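Quick one: the structure is below, and I'll ask about it shortly.
All protein chains but one are shown in place.
A and B are the chain letters, set down in written order, and residue numbers restart from 1 in every chain.
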Amino acid sequence: MNFNRNTALASSLALVLGFATPVFADIKIGSTISETGPASFLGDPEAKTLKMLVEEINAAGGVNGEKINLILYDDGGDPNKARTFATRLVEDDKVVAVIGGTTTGTSMAIIPVFEDAEIPFISLAGAIEIIDPVRPHTFKTPHTDRMACAKIFEDMKKNGITKIGMISGSDGFGASMHKQCLQIIGEYGIQVLADETYSPADADMTPQLTNIKSKAGVQAVLNPGFGQGPAIVTRNYAQLALGLPLYQSHGVASDGFIELAGAKAAEGVRLPGTALLVASLLPENDPQRSVVVAYKAAYEKATGKPVSTFGGYAHDALRILVDAIKRAGSTEPSAIRDAIEGTHGLVGTTGTVTMSAKDHLGLDLSAFRMLRIENGGWKIVE
Amino acid sequence: MPEFLQFLLSGITVGAVYALVALGFTIIYNASGVVNFAQGEFVMLGGMITVFTYAAGLPLPLAALIAILATAAIGVALNTLAIAPARGAPVVSLIIITIGASILIRGATQLVFDKQLHRFPAFSGDTPIAIGGATILPQSLWVISGAFAIFLLLWLFFTRTLIGRAVLATANNRVAAQLVGINTNFVMTLSFAMSAAIGALAGVLVTPITLTSYNIGLAFALKGFAAAMIGGMGNPKGALVGGLLLGILEAMTAGYISSQYKDATAFIVILVVLFAMPQGLFGSKSTDRV
Partner (left out) sequence: MIMRPSNKVVTLVILAAIILIAPIFFPSSYYFRVGSLIFVNGLAVTGLVILLGYAGQISLGHAGFVGIGAYACALAPVHLGLHPALAAILGAFLSAVIAFLVGRPILRLKGYYLAVASLGFGILVSMVLSNEAQLTGGPDGMPVPELGLRAGLKTIGIDLSNTEFWYALSGLVLVVGAWLALNLYDSSTGRALRALHGSEVAARTVGIDVAHYKLQAFIISAVYASVSGSLLALQNKFVTPDIAGFLHSIEMVTMAVLGGAGSVFGAILGGAILTTLPQVLTVFQEYEQLMLGLIMMLVMIFMREGLLPAIARRLRGRGE
């Protein structure tokens, strides 16, 4: 093998493996998201939101005069693949910050890569483990599942409910929320009398609900889960006429849920949701109103699909990042990291974000709104 | 007792879904000896195409018919472009080809349609029917009757019609079938069209219950495959019984033992059945041909 052939081999190898890497120097922001696979229900709106917003920002002149170059990979919900893409973003694409990690599994798998490389990372997944304990370079935008549980239990307590049944999805989302709810449920004096699960692809949950129904003393039912599961649970719930209040999680907070479950079956379902869902119901003076109305309009125009809470998580992550880069006046990862931690009073779709060295989420319970489904639409309880 | 009845009704509903998928496996297996792992994608396509043609304003029966015909065409294409050229390949290669096909169909569906969940209204409303303290949705009755109707038609097809026997003869010995004048290429095309159409019909029937999206196919394929294996591959009776058995066992496990290990029991049963009867419950006849 002579020298020429070696270089040809090397460059063709580089071409094959790193073809997607653009060479021009803008602000490189990386992203690994589950656009396909079992979590595509979450990842798809996230990816669409990022692409849409980056286009919008660049059309308006970019950030500090520089254009954003979004490098987005689809990890299919596979943590191993996510880890490879994370390495690629850091080592090969040389991004300055990363948004992504649709599921808790993928987020936890890629955190070590960014912590080692000291690149700021904003996760879009729910579990509290992502930011507790606080890691220097890891942030997240969605409320923790624990906060959703707290919001739901507060509402139960207010309504005098002390004994509940739970039916949780056995996927990552359902299992994680189930665990975190059980961790704090004691603080609210609520007991779980029946604890059932279902698999994400199940077609019928009447056996589990029958067991909850026949348990004496159950006053309400909580269903942590996302995807088709909660819609089927809601339909089976109506079929069996349990007649008890049904609480869903923030995992189904979208208009699509009412459509899937059917307005009749979904009537009276309660869940903690973000301002995004009830954009038009917000009072004029609500600080979130202009943000959520603008995002909702832009997203629905760009994609022709109804907006979802998950796309909102990506929206907030990009806003936080862009805001940080502006304030930092630099694209050095360390400067961006410091600026993200200094985020103060940034209004997003999930709430008003104020971070600190001890809080890499920056949201409190007030950002959640307890919603009830009435006549096929949302109603703010409280 | 009402609990038991509710578990049973749930099990029969879910079991009928599995049976419908398993019946789809049967024909292709009978004609070609191929287990088509893309069978679940036919179910998905039946649901998705109906959703989008219905949303475009067509009446539901017409939308369903278009979905079934379109899926049958895709089934024929799968045979012509992928299965026929690979004739004689070992089992593993065929498994990979059909899994490749299922990934391809999924990838195309997410591009053509979207990645969201969908459903369309149940055929006869959502008012539950009460039976002895338990309830069942009218759509479940549609699914159950659909499974039995297709079973009956397939059974008649394979035992009473010339073409049905030709399918079995082709599976038995391709060369001999050709010698007695059977157009084996036509038999293969027909089998894939029928299989895909049955899958699509299953998708149309179950979507109001299970909902649909581009990636539900694999779960259907796995459960349908398991059901078909329990009953004995290639036998319509086996597909029906295997499907119902699987559904009822799952529901009973969820009801009486643990909902967490519901799916586990299904696979434990498969292992036990196969250890005791390596050809499945009704499989001995159809597999003697090897």
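As a convention for this text, a contact is a pair of C-beta atoms (placed from the backbone, for glycine too) under 8 Å apart; a residue touches a chain by one contact, two chains touch by 3 or more.
Bear in mind that the values here come from a model prediction, so they are computed numbers and not experimental data.
Across A:Y73, A:F139 or A:Y198, the single residue that touches the chain missing here is A:Y73.
Residue-wise, the contact with the chain that is not shown comes from A:A127, picked out of A:I33, A:L50, A:L70 or A:A127. Of the candidate positions B:A56, B:V92 or B:L162, contact with the unshown chain belongs to B:V92. If you put the hidden chain back, the residue from B:L5, B:L65, B:A108 or B:L168 that touches it is B:A108.
Considering the complete assembly, subunit B touches the hidden chain via residues 35, 82, 85-86, 89-97, 99-108, 110-111, 218, 222, 225-226, 229, 233, 260-261, 263-264, 267-268, 270-271, 274-275, 278-280. In the full complex, subunit A makes contact with the omitted chain through residues 6, 9-10, 13-14, 16-20, 35-36, 73-74, 77-81, 83-84, 87-88, 90-92, 103-105, 108-109, 112, 116, 127, 170-172, 175-176, 179.
In the analysis below, only the chains that are shown with their structure count from here on.
The mean-CA centres of subunit A and subunit B are about 35 angstrom from one another, to the nearest whole unit.
Subunit A makes touch with subunit B in their complex at residues 35-38, 40-41, 44, 170, 196-199, 201-204, 206-208, 210-211, 214, 227-228, 231-232, 235, 238-241, 256, 259-260, 262, 264-265, 305. The touching residues of subunit B, counted against subunit A in their complex, run 3, 6-7, 9-11, 13-14, 17, 110, 114-119, 126, 128, 135, 137, 206, 209-211, 213, 215-216, 219, 251-252, 254-255, 259-260, 262-263.
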